[in-house]
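Here the complex is missing one protein chain, while the rest keep their positions.
Per-chain numbering from 1; labels A, B and C assigned in written order.
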C-alpha cells in the first residue's frame, strides 16, 4: 500500500489536492510548495512535469510549463529534487505529465525513480488504456505505483467501470469536457454527471478536478465526490504571491476555506 | 487637279513636307504654322487630326494629340479654322488622321468640308483598301481629293502596285516598319527598300516619312525618293520654340538645310 | 418547363458565330489597321483556319488542353444557388483551368499557331493580368520570350498576377499612357508590334482586334460551350441550356460559352458588362449600353466614345472588364437580339462575389462576379437550366475584396 492509498483509507471526504508545475515559478520552487502544502493541511499533491505541448491544458498551465522548461526543469532534475525531499515530507505525491517525456526518459527507469522518490502514483492522461494494460500495468505494480485515469462527462459507463477496475487509488473526475483552467461555475451538467457517478457505486474514491477555483465549485465537488484538485487557480496564485504559503492562503480564501 | 497634284507636276525632287497636329501646342496654332511653312518654302503640309488612341504613333505625336484634344480641338473646329485660312494660303494641305473620328463626323460631310477648305488629299492609315474602293473612292473623286496610302518595307510588290494604281498624288513611303518618331538613322534596310521601289517604276511620286530627323535621313530620302515628310522632329521643335517660324528654322538646322 | 424554343433554327442563324471572309459579323468586325500591321495580320488571316483545323494542331492542342490546362473543366451543379434562385444552376468551372481563368484556352492555341508561323517572340496586352499570366505561362512552356503590356493602374490593382508573370520569366511593361488600363496596354502592344514586325506574334487576349483575331479567339474558346453541351447531355439529358450567363470584357469567355448555342433558338444568351458606378454615372464600362458603332483596336464594333469619335476612358472595379469596346461578335449578337447584355455595377459584382463565396465555397474573379450578379436580374422558371461561365478565380482580387468588405 502506498501513501496515497493509505490516505484514502483514512479520509473519505473533503479531500483537497493541489496541482503545480515543477520548476514554476522558479526552478527550485518544488520544495517550498510541498512544505507549505503540508503545513496548510493539503491532503495530497500532483507534481506536473512540464511539457512543451500540453494539449489538454489551458493557458495557465501552458504558461507555467513554458516558464518551467525555460527555467531548465527536466524529469531528471525533478527526480533529483524529490529525492532530497523524500525524508522530509509525508504528503502523498503523484506525478502528472504527458507520455512523451516519460518515454524519452525511459519508462522503466521512470517508474523506478518515481518509486524511489516515494511517489504514490502517476497520471499520464494520454496513455491509452489498452497500452497501460499491455505494457505499463506490471511496471506500475512492481513499483507499487497507483495509476490514475481521467473520466469526463462524456465517458461511457462501460469505460468508467473498466477504469474503476484498473484503478487502485482514485479516479480523476474531470469536471467538464474542457481543458484545464476554464473558469466557470459548475451547473446542471456537472450535477447530473456527479449523480451518475454516485449511482455507479464505484470501488475507487472520486476526486474532481478541472475548474475548481471558488467556493461554489469546491463545495459542489466535495458534496458529490470525495475530494477536489485545484490546479490553474493555484498556479495563478503562485505567480503573484510572495511565497507558496501565501499562495495557498490566498487560494483557500477564494475557495471559502478560511 | 488639286493643288497637291499641281505641285508634283512642277517639282519632282527634294520635296519637303511637314506634319503637325492641329490644336498643338495651342488650340489656334494652325494658322501660324501654315503661314510660317509657306514663308520657309515648305512644299506641302499634313494636318494631323488628333485622336485619343493613335496606335501607329510614337510618344511625340501621342503627346501632341493628348494636348490638342485637351485644348478642345475637334474636326469641326479644324474645318472652321482652315475655312478662314484658305484664301490666305497657297500651300497644299493634306488631312491625316484615324478613321474613327472621320466616321463619327460623317464620311460624306467630312469629304465635302475638306474640299471646301481646299484640302488636296486625305490620309487615313487605318482605312482598309478594299473598303476604300467600295465605299470611299467615289467620294474622294467627287470632291477632287487625293487618297494617300502608306507602304512599308514589308509591303509586298503586288500590294505596292495596287496602291500605285489607286493613288493619284503620291505614295507615303514609311521608312521602316515602326511607329512615328523612332529616331534612328537609316541603314541598309532602307537603302534596299528604296532601291526596290525605284526598280518598280511606279507612276506616283514617293515621299518618305517616319524617322526623318537629321541630315542623314533627309538626304537618304531625297536621294532615293522624291521628297520627305518630317513629323515628330517638327513637333518637338514646336514644343520648345517661341513660334512656328523659329521651330522651322531649328528643324532646318537639324536637317542640314541652313 | 422550358422557354419557348425555335426547334428548327435556320442554317443562317447557326452561322452567326462565325464572321464572313473579311471578318464581319453583320456590320461589325473587319480589320482597320495601318499598313505597318498589314503583313502580320494578313499572314495570320490567311493561315489560321488551315492551321487550327489541321490534324497536327488538333492533336497537340487537345493534349495540352487535357493535361496542361486541365480540361474538361467540370460543369458543377450548384445546389445552393439553385435553391436560392429557383432554377437549375450550373457553373462551368473555367476557374479550375491552369493559371485560374479561361484565358489559357486561347493562349495555348495561339502559341501553337505562333510556333507554326515560326515566330520567335510573343507579346500580349493584359488588363486583369490573367491573359498576361496565361501568355507568360505558355511562353515559358514553349521557351518563347514574352513581353506583356499592362496599364500601370492595373499593375497596382492586380499585383499577384504581376508577380506571377515575373516569376514565369516574362517582361512586364508598365503602360503610362491614357487611362493606364487595358485600352492603353493594347495600344502599346500594337505599337510594339509595329516596331517589331519581323518575328513577333501578337497574342491578343480576347475576341477583339482586327480580323482574324476575334474569330480565332472565339474558335479557340469554343471548347467551353462544346464541353457544356456534352456535359449537359450527360448530366441533364439535354443538349442546350435555357440560359448561358457570361461576363464580357472583350468577350472571349462569353464567346466561348455562347459559341455552340448561338442562334439555336433554345438558349437565352446573357452577357454582363461592367457598369462601374452606374451606366449613367460617367464612370462605366457598359460598352453595349452606352456605346455607339465605331472603330477601336482595328475592328468596327460598339465602343464608348465622344461625339467627336474620341475613345472614352472606361471605369470598372474589375481590371479585366475595364475596356471601352467589346468584341464585334457581341456587338452583332446584341444588335440582332441573339444575345442580351445586362449592365452590372461595381457594387453588385462585389456583393455577388461575396454571395458566391459563401453559398458555394467558390471565390470568383471580379470579372466573373459580374456574370454571377446577373442571377438576381433574371426571372427563372423552376425547370430552367442556367449555366454560368465561371471564367476565373478570385485569388488576384483578394485585396480588392478585403478593402471593400472592410469598408462596408
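By definition in this document, contacts are C-beta pairs under 8 Å (C-beta built on N, C-alpha and C of every residue); 3 or more make two chains touch, one makes a residue touch a chain.
Only a predicted model underlies this, so the values are computations on that prediction, with no experimental measurement involved.
Looking at the complete complex, one finds that the omitted chain is in touch with A, C.
Which of C:24, C:68 or C:289 touches the hidden chain is settled by the complete complex: it is C:68.
Looking at A:2, A:62 or A:190, the residue that reaches the missing chain in the full complex is A:62.
The missing chain, though absent from the display, is touched by one residue of A:6, A:83, A:126 or A:157; that residue is A:126. As for the chain not pictured, it touches subunit C at residues 66-68, 70, 73-77, 80, 93, 95-98, 100, 136-141, 143, 160, 163-164, 166-169, 353-354, 357-363, 394-395, 398-399, 401-402, 405.
Residues of subunit A in contact with the chain left out of this view: 51-53, 55-59, 62, 69, 74-76, 98-105, 125-128, 130-131, 149-152, 154-156, 159, 174, 177-179, 182.
The rule we apply is simple: only the chains that are shown with their structure count from here on.
Taken as a graph of touching chains, this assembly has some other topology, since it is neither a line, a ring, a star nor fully connected. At the far end from subunit C, in terms of centres built from Cα atoms, lies A.
The distance from the centre of subunit A to the centre of subunit B, each centre being the mean of the chain's C-alpha atoms, comes to 97 Å.
Looking at subunit B, one finds that none of its residues touch two or more other chains.
Multi-chain contact residues, meaning those touching two or more other chains, do not occur anywhere in subunit C.
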